[in-house]
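Every protein chain of the complex appears in place save one, which is left out.
Chain naming follows the written order as A, B and C, and within any one chain the residues start at number 1.
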Amino acid sequence: MNSFGTIFRVSIFGESHGESVGILIDGCPAGLSLGPDDLMADIERRKGGQRTGTTPRTEEDLPLFKSGLFKGKTTGAPLLICFENKNTRSSDYEKQRSIPRPGHADFVATQKFGGYEDYRGSGHFSGRLTLPLVAAGGVAKKLLGSILIEATLTEVGGEGDIEKGIERAIANHDSVGGIVECRVKGLPIGLGEPFFDATESMLAHAVFAVPAIRGIEFGTGFAAAKLFGSQHNDAIENSQGTTRTNHAGGVVGGLTNGNDLVFRVAVKPTSSTPKEQRSLNTGSGEQESFTIKGRHDLCIALRVPVVIEAVTAIVLADLMLREQRIDRVLQ
Amino acid sequence: MNSFGTIFRVSIFGESHGESVGILIDGCPAGLSLGPDDLMADIERRKGGQRTGTTPRTEEDLPLFKSGLFKGKTTGAPLLICFENKNTRSSDYEKQRSIPRPGHADFVATQKFGGYEDYRGSGHFSGRLTLPLVAAGGVAKKLLGSILIEATLTEVGGEGDIEKGIERAIANHDSVGGIVECRVKGLPIGLGEPFFDATESMLAHAVFAVPAIRGIEFGTGFAAAKLFGSQHNDAIENSQGTTRTNHAGGVVGGLTNGNDLVFRVAVKPTSSTPKEQRSLNTGSGEQESFTIKGRHDLCIALRVPVVIEAVTAIVLADLMLREQRIDRVLQ
Amino acid sequence: MNSFGTIFRVSIFGESHGESVGILIDGCPAGLSLGPDDLMADIERRKGGQRTGTTPRTEEDLPLFKSGLFKGKTTGAPLLICFENKNTRSSDYEKQRSIPRPGHADFVATQKFGGYEDYRGSGHFSGRLTLPLVAAGGVAKKLLGSILIEATLTEVGGEGDIEKGIERAIANHDSVGGIVECRVKGLPIGLGEPFFDATESMLAHAVFAVPAIRGIEFGTGFAAAKLFGSQHNDAIENSQGTTRTNHAGGVVGGLTNGNDLVFRVAVKPTSSTPKEQRSLNTGSGEQESFTIKGRHDLCIALRVPVVIEAVTAIVLADLMLREQRIDRVLQ
Partner (left out) sequence: MNSFGTIFRVSIFGESHGESVGILIDGCPAGLSLGPDDLMADIERRKGGQRTGTTPRTEEDLPLFKSGLFKGKTTGAPLLICFENKNTRSSDYEKQRSIPRPGHADFVATQKFGGYEDYRGSGHFSGRLTLPLVAAGGVAKKLLGSILIEATLTEVGGEGDIEKGIERAIANHDSVGGIVECRVKGLPIGLGEPFFDATESMLAHAVFAVPAIRGIEFGTGFAAAKLFGSQHNDAIENSQGTTRTNHAGGVVGGLTNGNDLVFRVAVKPTSSTPKEQRSLNTGSGEQESFTIKGRHDLCIALRVPVVIEAVTAIVLADLMLREQRIDRVLQ
């Protein structure tokens, strides 16, 4: 299903070149002060067109609140946030139809949906769907109050100096990936469930809904597999649960432990590389060379941090509500 | 919640030193031939006590079918599989109570459950809960028929030669972690959903329910972040969707693409290292040195592959049933 | 939550005097031919203003498909159907604010949502929300193909002659209720689950989501409690499960039995009676007399049959998909 969450439940919809994209939020507490201004900063962070390496497509990306808001506050009823699609050039994609693009969902979507899928600009599989995610994330962040979520791009194309990684991509006329690290401060102790709704389970579930993510690791992550237990264990220092080190990344036994929650995700290089590629022509049955048309990011990872923050906020808002750490009616 | 799945739904219960552990499976199709023999091989693989590096605790681990089975076949009604706990030495844990063990859930569980949790041998957080997971995985594997799931340990303590990694742990009187790789052959194309139930989302959700997992990556995973798009993209070769390379690990746009599904997980070093450690004495409020008592694995990763296979099978059985690729009544 | 269904999942949103009402449908199979024309007949049946006893408020009630539809067919992605609210006179309701109307949700909504609810025209509790229900029901009916759902008003204000019941209401300057009977032909045998998702459970769940419903009974219903077992039992006649009588109303043990599914619902008299009433003035704390302003139906039951058909169709589409009796991709 295209939904996530138990109490704070988001349901996503829309297509890249259809009428709209958006998200329905059910279970948002009543009394949350909310308006477009609360979401615009994150929406701007996500938007392409402002810097080297991102797509020149610029929608206005104005969030339209269609329900659940009254006199500037949430009502407790479902909140629908829509974005109109205005600036679409679908003909680019019609031509591509018979040659499924490598790395994209073209081929598998046709198999799954029998050819009925909206294939224009990846349709429902498009990165444009991260826009409503960011909007819902903005609502979730407001709910989370003083809990601070911060994701940053720490590596591009293998380079810790991000600009250098981008330059290398430009110089090579190719796309690149990157690493995003997310850190959450101020979480209570004990959030999550042992089975199956471990905090890591919930976060990983939501994070892999973001296009282009190929891996996630918490705390020391994959490097932990090389350590001895005596090195990896985080000694507990005080009654607040503060640990000397944070190899666990703030989660033990599936539950938050009061230290910073830290995880990293791997973002693959943008599938729409400017380089010539080969794929199957499903009409002729022959291999064919082609070059991707349309507007694309050289490094989609540049736009991912705010999306990771968004899904993290969505997961945490749900867990906080489930566990009664946020009230159903706000004061 | 301690449940997972939409149509094939498993609900886990039990404690390490309580009366039993087990799993309730709802939505298993009727007509599946099933008995203890179908589960024993995997249960043996999971069992400790047989090789260097695993705990000497040996329960008989016999699966008891308490409902849902009739004349050797599933009935379509809920299937309850129980394991009795017989060989428990709880006094080991009583003494440890005031000093929460680093890397374990002791401290966070007390915070979450107000001290009411069964703390003996990690209680509901125990690795013993992977036994019912393996049992449910065995049922799911039978359902999956010719789909083959194989997980192997590819690295221990940073060594590709597993025995060498274990020996190093023994020599250092310390615990170690490892890397498990899982590969699934024979999946149909198009399994999974774009948002939020991507195949990677569902698998990651279930995998992080397994204790000690710190990371998961699909296909080329974290290394993909260092590649160019032209290197990472898997060119489609034929109408079955076969790709020349498999950097994607068999999943594109959240959907299986007909190639082998491949992912790797990082297993942390066993938290119960034999080395002396320091932690907080919650009674005195002072730091204290202590050594873990009880029976423990030096390298829990040795026992993890069959558990990863199990949760993978559970996820795939659910997706296959949801998408009508397995019948509700088997012939 | 404001959602219903496991595989065919509907999520409702909107307020009577807000910007819009609508419904998000997730899990609708791909390839269903669909357009406004498929929904308009039922939307017209639901609409007020055409006959004695229904409200003169007339919205255009045009369904706007905002996602999930491409080239006139469903894509398999979420389907969003919106209705704009154009003809709203909210000032009527502002004045009423301090005197919660008996029979309406005014008082309880304020208690639940802390006064943040959109109170105009009952807000999210409004009968206008049945419009998106009818739209989703229309989609579900198309999915159900040859399965025929027909609900009729069999009684108004205690009269089997409906016109007579309405006339009595007009003559008394008061509102009246009624009985709606729903009959479904062509269902397969075995739909539903013994616990907890009995066909009756699912239908009753959805039916009580319709405003003003006070009771539901299947087959002989409450009258069954007065019969002997030998009278009530339906003798099975042939291998299709046809029964001589249909006291069971087509459901046995929670499962459909191949005979007509039959149930009746009780609709209360419209709470907004034209008669003067008394209620609490929450400002003064005193009892006060008042007369309801605004546009209202004398007999809401007149508009209920199509809504009951809609929720019935939604429930059955979900059960049929769950049990693999409708394909995920239509031919």
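Operating definition for what follows: contacts are C-beta pairs under 8 Å (C-beta built on N, C-alpha and C of every residue); 3 or more make two chains touch, one makes a residue touch a chain.
Because the structure is predicted, anything quoted here is derived from the model rather than measured.
Student: Among C:G31, C:P63, C:P211 or C:P305, which residue is in contact with the omitted chain in the full complex?
Tutor: Of these options, the touching residue for the absent chain is C:P211.
Student: Any idea which of B:G27, B:G249 or B:P269 touches the chain not displayed?
Tutor: B:G27
Student: Return the single residue from B:S11, B:T130, B:S201 or B:N233 that touches the missing chain.
Tutor: That would be B:S11, which touches the missing chain.
Student: Take the complete complex as the reference. Which residues in chain C touch the chain that isn't displayed?
Tutor: So the residues of chain C touching the unseen chain are 1-4, 6, 12, 100, 102-105, 107-109, 111-113, 122, 124-125, 129, 155, 157-158, 169, 172, 174-179, 189-190, 193-198, 200-202, 204-209, 211, 213-239, 241, 243, 247-249, 252-258, 266-273, 275, 277-280, 282, 285, 287, 301.
Student: Using the touch rule from the top, list residues of chain A that touch the missing partner.
Tutor: Touch set of chain A with respect to the missing chain: 6-7, 77, 194, 322-324, 327-328.
Student: Considering the entire assembly, which residues of chain B contact the chain that has been omitted?
Tutor: Residues 1-3, 9, 11-15, 18-22, 24, 26-27, 30-31, 65-68, 70, 73-80, 82, 112-114, 116-118, 123-124, 329-330 of chain B touch the chain that is not shown.
Operating definition for what follows: only the chains that are shown with their structure count from here on.
Student: Where the centres are mean C-alpha positions, what is the separation of chain A from chain C, in Å?
Tutor: 37
Student: Provide the C-alpha centroid distance between chain B and chain C, rounded to the nearest whole angstrom.
Tutor: 44
Student: Can you list every residue of chain A that touches 2 or more other chains, as numbers and ranges?
Tutor: Within chain A, residues 1-3, 12, 112-113, 124 contact more than one other chain.
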